[in-house]
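Heads up, one of the protein chains got dropped from this complex, but the rest are sitting where they should.
Chain nomenclature is as follows: A, B and C, assigned in order of appearance, with residue numbering initiated at 1 for each chain independently.
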Amino acid sequence: MKNPFAELVGFTLRVGRRGSGTSVAALGVRSGLLNPNGVVHGGVLFTLADTAMGAALYTTLAPGENCATIEIKIHFLRPVTKGKIRCLTRLVHRGSRIAVLESHLSAGRVQVAQALGTFTIIMPRPEKTTGSGGVKRRRLSQ
Amino acid sequence: MKNPFAELVGFTLRVGRRGSGTSVAALGVRSGLLNPNGVVHGGVLFTLADTAMGAALYTTLAPGENCATIEIKIHFLRPVTKGKIRCLTRLVHRGSRIAVLESHLSAGRVQVAQALGTFTIIMPRPEKTTGSGGVKRRRLSQ
Amino acid sequence: MKNPFAELVGFTLRVGRRGSGTSVAALGVRSGLLNPNGVVHGGVLFTLADTAMGAALYTTLAPGENCATIEIKIHFLRPVTKGKIRCLTRLVHRGSRIAVLESHLSAGRVQVAQALGTFTIIMPRPEKTTGSGGVKRRRLSQ
Partner (left out) sequence: MKNPFAELVGFTLRVGRRGSGTSVAALGVRSGLLNPNGVVHGGVLFTLADTAMGAALYTTLAPGENCATIEIKIHFLRPVTKGKIRCLTRLVHRGSRIAVLESHLSAGRVQVAQALGTFTIIMPRPEKTTGSGGVKRRRLSQ
């Protein structure tokens, strides 16, 4: 699945086994990811967490289901200026339509950020199965 | 002030007059900013809001003061696939050390996201005024 | 509709006209609502905002629909020790299944807190319409 913005930020992402609700993302700090204070921009860490939450939740989706972010809060605990950032994500709660996930981001052994977010799970529409157009329309508007 | 990651995302940012606590950011959607569902990645909207909040708060800082994001929550209300995104930001509360800001993001006349965040205001250290090294050390760790 | 905990906290609540997505709550500070620092407990302000958001959203529900809080973030801007607290709430976004609301709390002319929250809208189950038991079962688990 192509993810142009995630590729622009530049990180690797591995999901846990099917049903696990987990993922691990890793990013190497480079100068293009910094903010005016010389530390990694908050938007980089958020992109990591948002993408990793989606991927972790994806391991629990049934065929045809999709998901979208409702909201995420991210806390920045310490500035990062170099090295590698790891983002460990796990499912906190999985309802039929709503899921909650959390991400812990660290640089070396130091936690640098924490995020807690809500996703919506979008079911395939029943009426579409009788259609013949065959183009899958994702309903991302909530 | 150079902001490499904001330049990578690519948007314009204008701050209100000195003391206003406001800013306006604008971004043109391009294919490199999309997620796997073909909509603008949440990380793009977050980067816009985080950067715009910092800039809005900056208009209220005294000489030598700096600021850093403590936390931001962002809600994604509707998917955006093309066109222009505008981000209007205003100061909700300004204490001596803590500030709260909110951003409304819209595409055309439709609101697509809303963010509410907390920043810390970092004072220049008194002891540094006696130093002669002249290198400004920012204390971004809270 | 009886709301035992809201009665324990003790406040008045008026909703806007049908479809408005608004409400106004008002509470008189009394000693039983304070925390150890002598200021109104954060839980009081949260209870006001949560209840007022549910009531505001209720004005937009179709017959048989119900709603439940998914998450709320509340910011405490200034301490309140006495007087009256007013909570103005409005709908930020209303999807078919998800709604976002915000509350501004003030004491006199001073804003003392702000909250931004997500609710889920729960539809009546189709299969229940064929039932004859007549007991409305709310599905509050998401």
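By our rule, contacts are C-beta pairs under 8 Å (C-beta built on N, C-alpha and C of every residue); 3 or more make two chains touch, one makes a residue touch a chain.
Bear in mind the structure is a predicted one, so any value in this text is a computation, not a measurement.
Residues 70-71, 73, 95-98, 100, 118, 120, 141-142 of chain B touch the missing chain (whole complex, contact as defined above). Listed here are the chain A residues that touch the chain not shown: 73, 75, 77-78, 92-93, 95, 100, 102, 111, 114, 116, 118. Contacts to the hidden chain, counted on chain C, fall at residues 1-6, 8-9, 31-37, 39-44, 46-47, 50-51, 66, 68-79, 138, 140-142.
FYI, only the chains that are shown with their structure count from here on.
Because chain B and chain C share one sequence, their contact can be compared position by position; here over half of the interface residue numbers appear on both sides. Relative orientation of chain A and chain B, expressed as the C-alpha superposition rotation angle, is 180° to the nearest 5. Chain B and chain C, compared by their mean Cα positions, are separated by 29 Å. With centres set at the average Cα position, the gap from chain A to chain B is 21 Å.
Residue positions of chain C with contacts to 2 or more other chains are 73, 95, 100, 118.
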